[in-house]
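Only one protein chain is missing from this complex, and each of the others stays in its spot.
Every chain is named by a letter (A, B and C) in the order it is written, and numbering of its residues begins at 1.
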Amino acid sequence: MKLERLAVLQWVGLLVGALAWTSVHLAGIGISQAECNATGAARWHMSNPAWEGTVLGVAALCVVIAEVCAVTVFWRTRGFEFGDGPPEEGFEGERKPTRIHFFSAAAVASNAIFFMIIVLEIVGQFGNIACRQS
Amino acid sequence: MTPPLRFRRWLPLLGLGVVLVLTGCDRQQDTLAPKSHASTDIANLFWWMMGVSWFGLALVVALMIFAWRKAHRRPGHEVKEGEQLGFRVVIGAGIVFPIVLIAALFVIGDIFVIKVTQAPAKDATRMTIVVTGHQWWWEVRYPGTTAVTANEIHIPVRTPVRLEVKTADVIHSFWVPELNRTIDAMPGKRNAIELYADAVGRYRGQCDEFCGLQHAHMGFYVYADPPTVFRRWLANQEKPARTPGGGLAAQGKQAFMTSSCASCHTIRGTSASGYVGPDLTHVATRSTLAALTIPNDRRDLSHWIVDSQAVKPGNQMPNMHLSGDKVKALVAYLEGLN
Amino acid sequence: MAIATPPTPTAAERMHLLETMWEGRPGILGWFTTTDHKKIGLLYFWTTLLLFGAGGAEALTMRTQLAVPNAHVVSPSTYDELFSLHGITMIFFFIIPMTTGAFGNYLLPLMIGARDMAFPRMNALSYWIFLWSGIFLYISFALGVAPNAGWFDYVPLANGHYDPGRNIDFYCLAIIFNGISSTLTAAQFIVTIFKSRAPGMSFNRMPLFCFAFLAASAGLLFALPLLTADTIFLFLDRNVGTHFFDVASGGSAFLWQHLFWMFGHPEVYILIVPAFGIATEIIPAFTQRRVTAFPLVAIAELLVVFIGFGVWAHHMYATGMATITAVFFGAATAMVVIPSTIQVFAWCMTMILGTARFKTPLLFIAGFIFMFVMGGLTGIMFVAIPFDQAVTDTYFIIAHFHYIIFGAAVFPIFGGMYYWFPKVTGKLYFELPGQISFWILFVGTNLLFFPMHIVGLLGMPRRQYTYPANLGWESYNLAETIGGYITAAGILLLLGNLFVSYFRGEEAGPDPWHGATLEWTTTSPPPPYNYAVIPKVSSAYANWDEEDRAEDRRKLATGVLVLQEGHEQVAVTPVDGTLDEIVEMPHDSPWPALLGLSLFLVFSMLVIGKYGVAGCFAIGCVLSLFGWHSKEPQE
Partner (left out) sequence: MTDYIAGGRRLEDVPKTTKATGVPAVQYAVARRTGPPAAWWGMLMLISSEGVLFAAMMGTFFYLRFNDPQWPPKGDPEPKFIIPLIMVAVLSTTSPMMQGAWRAAREGRLMMVRGLLFLALIVQSGYFAYEVTDFGHEIQKTPISNDAYTSAHYVLLAADHAHVFVGILFNLWLIWKFSRGITTYRANALQAITLYWHFVVLLTWAVIGTILSAAVG
């Protein structure tokens, strides 16, 4: 795969998962607030589980995609230093994909965490009684 | 969750001070001396979490001690040596292991235990009590009856009670550690928890959210009575105040109704119907005054009437400059209100 | 790079040119007009140290009051002011300015091989604003109207009806005022890290210290506006008659708490992440080994702040929100732990794989790891919402976050003071007193904070000015107070040691620890221009790359990248650190100090309600901004 494409995939892996979690976190909180709030419920009549299930599912999917990108890039750039290593051969002049390798490794870890958060959010959503005061 | 008795025996050894928590003498607000199923679950949850936590701490300390010993055994190393081992440990012990443990904790705590501690369903209990936080005392009402009291809540033992909490001014927080978790009294909202006591007795509670100058003096008692005793108590609380036969107490009533007392306090069955201070209809049945600040006896009561600001600085009751015999009369009257 | 002995006469010539180009105005006045990040860092250091003293004195007074039941050391109202000021001071006026302001300012440009921050004059401005905001806050204390509703200032307690004095107005304005300074610093750091790194220092070759400060700055940049909005609302509610938090008119008391904790929780991570950065510098230096699992540690430092933005409502579990709302925060709270576990094990493994020399700085880091794990484990307990609801607002919470904020944030600051003392002063500190000061502090803090767990579980609520004798709290509180005084003694010994070392310590030389990063390649203290040659960087541990350092010396001889023709610095591309342009840096300027002063006047007029006068001073601010920008760097 070309270096440019790897670079793009690396950013996808690093950013998309984070973005997906951020959006679903805020959206999910907003939905539960809207539904479990007298006024909100009266205005929107939306079924909390349906909405929460959808947004959380979509977000989980995005995180998985990001993770796949990250793993691919990590695998394609294996054998390179992360950059904390000693100066590389021919470092002057042409550049080696150490940065891509570094960020893809980071992305593999971070997406795993984001995925776990979303899983727990799904469990918490459907393991509890909707709109019961905690 | 099952109460792990083994833990109670050997976990304290890991935490020096924690021993004292268990062998307590006069601990009236001990979260870990549960007297209801809700607080029992919370306490057990804590014991398990603490046990695992000590192991985590021990592991990290062991690693550091090992590093220190190793450096002494064979100093010097090749800079990138053991990088793979480092990565493996970080991924295993730093990512996989904690994720599993904490996910399990999340499921236990926020799926199962929370079912017990969250608000009871509207129709789950036969009885409801409404508690209103004031700066700095608690107003207690029994919906469906005329009973109103302050700072001393009576409930029937081994009977789930729905307790609804609201506030008349700032945010307060209702908390009886031995019976259940904390619940805030939020403006414009009515929160609820279940109040349940395994055993007959007196349980101490306190305002848990900073609510101003006298946040420190906003305690209350929950009395779990046998059902018959409770019913008798409630029936008595419903009655209007008894009118004194005469003598000093009658003068006291006179003084109460004519002075500014009546504009702040309610005494059912009289013209006094203020809402600033506690309802005094049956004040003599309470064991304490000023939200557990002082005992309810003649000396403290008269001291309170004469100079409440010295007892509880900043409280809402002004010092009204009454003559000595007027105070005597008031005390005699109030002591008769049982 | 042995600056002390220039390789050739021409090199000496060049260094002399740089000297004349970069050294600011001498004397006292020089401190008011300086734009040198090192001088500004020192200004920050001394100011925050002073405020640390104030916050500590407040804490000791409270501990004295609580030593025995029903004590009358201070009045209830004074006590409320004390715990409010203690929180505000330690968070906004000690830890943030000490880490970002002092450590960040002094070290960050050195570590990335820059000659100064990206916006030197703005850097000076953030210091002056910070100084004046501190004065502003303590004026309120002198006038007896210090904030008295806690640093969290929950409404309605903080609104005009229940708190009619000027106290909370001082709170709002001091927070906003101080927030301007922190926001400028944060933007400053991010841009400096993006643009001013030495050529070749691509992101994956950047020291972990810089990742930490990048994370903290990003956190500040995005968290502070939430608090600013919140305090603006509160100020308007109190002074203009709006109803943001007034339930009767459609406002909400939850709104304050949500906005406050949306800021407040990232804040906690903003406080400790720089400490992580300091730890990731000290550990390599004293184990002579690169931090293991480099990319994981780097991303962990960023992730902890990022996920930290999603956990705010776990401070509000007792307010009775819907369970299905609470679990969102429970889930995030559960997983925000993982970045920290990654780092803890990376630190420990680095110590094991390297050769750990437990000198004072590393001792403090070991203590930090212990305290951090301690506080972290109690933090994990709050994943279980029912348990959190049971101990919230008790001393258990105080124990938890003091283990984090004192143990995990302040211990590394102390360790860093020892570690960089030779670099800043050129002298070595005394080792034995240093180690003694650590052990005193370690014992003291644990004696101070561990019993708080127990009294918390015994049902002692926070923020009460006294407590009754019959609840079994006395012995623990007494122990805590004793621990408090021991801690104070330890801090005094630490400062005394450094003070004496400054005069009596032996010469340190440029690199006493064989440290990992660039700052150890230049003299101690560094020259005004930091580096005679813009250093070459091909790894995150530049000082250990002998070839590169040798090449720097050759460059100095041949004059490549010395940039002695002007007041110049390089600028690179943000991600890969390719040399992009050579920019002129601005010279000393009196305007930042003046602007800070006029802002102070604006805020002091606002707090007494003289909005017209405040407007006039605001015009003054605009004028000083015009004056500021009338002189361009190249002129």
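As a convention for this text, a residue touches a chain if its C-beta (ideal position, glycine included) is under 8 Å from a C-beta of that chain, and two chains touch if they have at least 3 such contacts.
Because the structure is predicted, anything quoted here is derived from the model rather than measured.
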**OP:** May I ask you to name the displayed chains that the omitted chain touches in the full complex?
**Re:** A, C
**OP:** Determine which one of C:F244, C:F306, C:F328 or C:W347 touches the chain that has been left out.
**Re:** C:F244
Subject >> Residue among C:I135, C:I436, C:L493 or C:I582 that touches the chain left out of view >> reply: C:I582
Subject >> chain A residues that touch the omitted chain in the full complex >> reply: 33-34, 37, 39-40, 42-43, 91-95
Original post:
Given the full complex, what residues of chain C touch the hidden partner chain?
Top reply: 118-119, 122, 183, 186-188, 190-191, 194-196, 199-202, 221-222, 224-226, 228-230, 232-233, 236-237, 240-244, 246, 249-252, 255, 258-259, 262, 536-538, 551, 554-555, 558, 560-561, 566, 568, 570-571, 573-574, 576-584, 622, 626, 629, 632-634
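Everything below uses one rule, namely that only the chains that are shown with their structure count from here on.
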**OP:** Give the chain pair, either A-B or B-C, that is connected by more C-beta contacts.
**Re:** B-C
Subject >> Whole-Å gap separating chain B and chain C, where each centre is the average of the chain's CA atoms >> reply: 37
**OP:** Indicate the residues of chain C shared as contacts by at least two other chains.
**Re:** 290, 296, 320, 323, 326-327, 330-331, 334-335, 338, 342, 385, 389
**OP:** Find every residue in chain A that makes contact with two or more other chains and list them.
**Re:** 85, 109, 113, 116, 120, 123-124, 128, 132-134
**OP:** Provide the residue numbers of chain A that touch chain C in the complex, in ascending order.
**Re:** 18, 21-22, 25, 28-29, 32-33, 36, 48, 52, 82-88, 91, 95, 98-99, 101-103, 105-107, 109-110, 113, 116-118, 120-121, 123-125, 128-134
**OP:** Could you please specify the touching residues of chain C with respect to chain A in the complex?
**Re:** 200, 202-205, 290-291, 294-296, 298-300, 303, 306-307, 309-310, 313, 317, 320-328, 330-332, 334-335, 338-339, 342, 385, 389, 538-541, 545, 547-548, 575-576
Original post:
Considering the complex alone, what residue numbers of chain C touch chain B?
Top reply: 75-77, 80, 149-150, 154, 156-157, 162, 247, 252-254, 287-290, 292-293, 296, 318-320, 323, 326-327, 330-331, 334-335, 337-338, 341-346, 348-358, 366, 369-370, 373-374, 377-378, 380-381, 383-387, 389-394, 450-451, 453-454, 457-468, 470-472, 475-476, 544
